[in-house]
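The structure is given below, and queries will be raised subsequently.
Every protein chain of the complex appears in place save one, which is left out.
Let's look at chain A:
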Amino acid sequence: MRMAAVKRMSVYGLFMLVAVTLFYSCSAPLADVKVAKKKTVALIVRMKHGDYWRTVKLGAEMAAKEYERNLNFYAPDYEEDSRRQMELVQQAIADGSETIVMAPSDEQVLREAIKLTRERAIPLFVLDTVGKDSAVNSYIGTDNYDMGMKAFEKMVYLIEKKGQIALLGTDRVKANAKRREQGVLDLLPRETQVELIANEHVPLDKKQIGEWTRELIRKHPQLKGVIALDASTAIGVAEEMENSGLRDKVKIKIVAIDSPSEVLAYLQEGIISATIIQKPLSMGYLGVKYAVEASNGGAVPSLVDTGTKVIDRENMFWSENQKLLFPFVK
């Protein structure tokens, strides 16, 4: 009788102990769970450095904070390093990313990334590239064709609808540069008094660009404008104009693409007349925003144009443009 009572007591005691333990284990980690639950979005871009990609990252960070996601940033050290970028895609998948937002270095990387993400059913969002693959949830980037057209229209306006112009671009980021060129070429027939006297691809080297510029001006003294299809070409041409003292002798208008600080400095100096800028911040922000919305089951557009803007000396310091052109407070 006594023994039975003792036995029963111990059983009850055990129950209480279990209950109390359960209670504490339930209540204690309440605060931590939420943090651990936060899903991760991977942002893979083409290059670690450069204002353009840093701005993409800044936009992505804003969206990540707003939608309560972790953002993992992956980027190779050099823009052309597609093999390294491929490794980073695998790394991002291995890190357990919920979605991947990437700006592929080239077609090959994109194809590989599509294959890898499709196998694991990871949503893929592509930045700064246009394509039609249905495995990609969204292409988010600039309409480069439109950029080319805007550049041409601005040039036509600057030279008052007549005169000789030249088209100049390096062979980097082939697809995007090609579409800009196409935009220019498609509008050209409209302006009968505008003559395209040169359309050349130049290597990425300031010295060579300088020589090319001198040669061009020597051959075509009547040249009124140069459209540079990327920022580094524009900088090369502008530098040559300034250093050779041609600036004041010949009134050649330069229309550039993008807004690194050199381009902006030349723009204020009046050597570059206008630049067509992209919106990398919107790109990064919308990339992550749509990635989150898609993972929440929302519908996202398959193609997103983040827009462009024509910037010239007149509007470059307007307050709404200042933040676009100078995204970082240094």
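Operating definition for what follows: a contact is a pair of C-beta atoms (placed from the backbone, for glycine too) under 8 Å apart; a residue touches a chain by one contact, two chains touch by 3 or more; residues count from 1.
Rule of thumb we're sticking to: contacts and distances are computed from a predicted model.
Enquirer: Which listed name, "LrgB family protein", "histidine kinase", "DNA repair exonuclease SbcCD ATPase subunit" or "Cell shape-determining protein MreC", is the one UniProt assigns to the chain that has been left out?
Expert: The record for the missing subunit names the protein "histidine kinase".
Enquirer: Of the residues A:90, A:208 or A:268, which one touches the chain left out of the display?
Expert: A:268
Enquirer: Among A:103, A:281 or A:311, which residue is in contact with the omitted chain in the full complex?
Expert: A:281
Enquirer: On chain A, what residues meet the omitted chain?
Expert: Counting only chain A, the missing chain is touched by 1, 8-9, 12, 15-16, 19-20, 22-23, 26-27, 30-31, 58-59, 62, 65-66, 68, 261, 264-265, 268-270, 279, 281-282, 285-286, 307, 313, 317, 319-320, 322-327, 329-330.
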